[in-house]
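Omission of a single protein chain aside, the complex is shown with its protein chains in their original locations.
We call the chains A and B, going by the order they appear; numbering starts again at 1 in every chain.
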Amino acid sequence: MADSFQSSIKATSYSIAQIAKHLNARVIGDDSPIISAINALADAQPGELSFLSDKRRQQELKSTQASAVLVNEAAAEHCPVTAIIVDNPYAAYARTATLLYPQRIHIPGIHPSAIVDDNASIDITAWVGPGTVVEASAVIEADAQIGPNCVIGKNVHIGKQTTLVASVTINHDCKLGERNLLHPGVVIGSDGFGQANDKGKWLKIPQLGRVIIGDDVEIGANTAIDRGTIKDTVIEDGVRIDNLVQIAHNVRIGADSVIAGQTGISGSTQIGKNCMFGGTVALAGHLNITDHVVLAGRSEVRQSIEEPGMYGSGTPLEPMKKWLKSAARFKQLDEMSKRLSELEKKLAQLENK
Amino acid sequence: MADSFQSSIKATSYSIAQIAKHLNARVIGDDSPIISAINALADAQPGELSFLSDKRRQQELKSTQASAVLVNEAAAEHCPVTAIIVDNPYAAYARTATLLYPQRIHIPGIHPSAIVDDNASIDITAWVGPGTVVEASAVIEADAQIGPNCVIGKNVHIGKQTTLVASVTINHDCKLGERNLLHPGVVIGSDGFGQANDKGKWLKIPQLGRVIIGDDVEIGANTAIDRGTIKDTVIEDGVRIDNLVQIAHNVRIGADSVIAGQTGISGSTQIGKNCMFGGTVALAGHLNITDHVVLAGRSEVRQSIEEPGMYGSGTPLEPMKKWLKSAARFKQLDEMSKRLSELEKKLAQLENK
Partner (left out) sequence: MADSFQSSIKATSYSIAQIAKHLNARVIGDDSPIISAINALADAQPGELSFLSDKRRQQELKSTQASAVLVNEAAAEHCPVTAIIVDNPYAAYARTATLLYPQRIHIPGIHPSAIVDDNASIDITAWVGPGTVVEASAVIEADAQIGPNCVIGKNVHIGKQTTLVASVTINHDCKLGERNLLHPGVVIGSDGFGQANDKGKWLKIPQLGRVIIGDDVEIGANTAIDRGTIKDTVIEDGVRIDNLVQIAHNVRIGADSVIAGQTGISGSTQIGKNCMFGGTVALAGHLNITDHVVLAGRSEVRQSIEEPGMYGSGTPLEPMKKWLKSAARFKQLDEMSKRLSELEKKLAQLENK
């Protein structure tokens, strides 16, 4: 695994002064050096910028070789190099990295190998990549970037500056807002899982709704969002969804909620705003989850949550033999509880004698 | 997120009388109005049809604005508008929606941008969409609909009226029956996960079987079904599989079983008929699950199930601090059980004094 391979990801260069101005931040130290990369505190070299967003890394600050570090007011005095002082170093790092490494924008136009229906409407500033199919009545707005081998269904609407990286499939009649970012393998608008049982056989329930996605939404690789049955499935503005997430029909996810990888949300469940779900969380259907709910990874949610706060479920990892004993005892819990009550009763009787 | 965007999903219109005839159902009330959409009880407007399949919605029946409602005999008297009386309103709703909103059928033919091997056999009534690849010896039968950017491998057989929505990959030698519906991102016939360890290194075991899928099967977005190692992986008639499900090599799923999203079935496990698995269920390998087994969402199944019925596993969601205590105690369960037995013994001794 020797690696002589070179990445082509290069930063645009800015002086510390320019970066500080971009962040509207105060600088302590020399603001003239040119920054040409961003790096972790322990790895950064001269000419690179770093950040201290996690107190546990404060030790690394003292010996950093970075030319400048994004720090908060309190940490500034411990910074051995130029300090760029900000309220929220992690957010400032995100902003600086976005400045230094702008998203690659393709030259506008439709690749000759793309297959675009005559009745599709594609803004002249948009890019449609090779092998991508755009069906009738689809609308692709200004500065949208539709990567290779995507499928944009009939009457789909894609908002301004929205990017589909590659191999994304949007089924008919779905709508994406502005500045969305969809990673490869994403499927939007697949049929909801509606099946009616008729004497042991299943009848498919046609899925007539759509998926409506707001602005500034990011959706991770191979995530699937089903269309609504009658009404729409809705992802509100600012939602961030990780890889391999399943979002069933008629779900609504409130603005600025974050959903980590492999989480599954069953049909018609409504998620509030500013929620944070860890990975592999599972939610049953027809629940209401209020705003500001934080779920530990692997939580299982079978009932609505009315109070904001942190929740979790599950059992801890144990060495195999020990775990098998704990698991076996779990099945005896109800009996153990009854024996405990019986003991308490008997002991009370003895004490009263 | 203002939504001036219009869906292109429109119903074909039928009179209530025509719909009742289609369902072989009795009507109480005026059967002449024309129905041009289906909608929920609370949302339906005149000219729309609704249904009452969930008793909890009986209150909504009383004030519905629908022109007609699918109801069972018992609910008919509470219906303020025209009642279409059926044994199973949910199934009747599925049938009516299928009548009103027929699946979009493409004009037969092979899109000029499809890449079809000269030795593939495609029925003249079938449709092969843009960007789709069909390899040698593949057979696509009458009225099949193969959407854009699919890959149909060598010697694959696709039955009559089967639809691949878009971006579906079927590996060589797999067989799909009739009237199947596969959603985007589905992978059929990927290699089973067979690895032999040889002194710490892994040797791949060639996967020589196929995936054989019966009739009337639906498979959700980004679901993967592996081919068998020597024999085949088999999905029987009428099975319905949701999104992001993993079905390993040599699994058999019995007819009319339903598998919800993100469920995983390990190698060689055999599932009976008419089973219903909730979402994110996990089954170990080499198990036998009998017919009519219902598994709660997030169940983990490590042993065969011989008795039909409902099963579940897992722990309930709790506020974070409370959960951490419960989880810590779980590790003490075996010790707690022993202390309980010791107490019982000692108490019995005291009582006997």
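General observations
One rule holds in what follows: a contact is a pair of C-beta atoms (placed from the backbone, for glycine too) under 8 Å apart; a residue touches a chain by one contact, two chains touch by 3 or more.
Predicted, not measured: the structure shown is a model, and the values here were computed from it.
Touch with the chain that is not drawn comes from one residue among B:Thr82, B:Asn222 or B:Asn274, which is B:Asn222.
Per the touch definition above, the residue from B:Pro33, B:Pro89, B:Gly131 or B:Gly147 contacting the chain not shown is B:Gly131. Within the complete assembly, residues 1, 3, 5, 7-9, 38-40, 43, 88, 90-91, 93-95, 97-98, 101, 103-104, 111, 113, 129-131, 147-149, 165-167, 181, 183-185, 216, 218, 220-222, 238, 240, 242-244, 256, 258, 260-262, 274, 278-280, 297-298, 314-320, 323-324, 327-328, 330-331, 333-334, 336-337, 340, 343-344, 347, 350-351 of chain A touch the chain that is not shown. Considering the complete assembly, chain B touches the hidden chain via residues 115, 131, 133, 135, 137, 149, 151, 153-155, 157, 167, 169, 171-173, 175, 177, 185, 187, 190-191, 193-198, 200-206, 208, 210, 212, 214-215, 222, 224, 226, 230-231, 236-237, 244, 246, 248, 262, 264, 266, 280, 282, 284, 294-296, 299-303, 305, 309-316, 318, 322, 325-326, 328-330, 332-333, 336, 339-340, 343, 346-347, 350.
Assume only the chains that are shown with their structure count from here on.
Centre-to-centre separation between chain A and chain B, using Cα means, comes to 25 Å.
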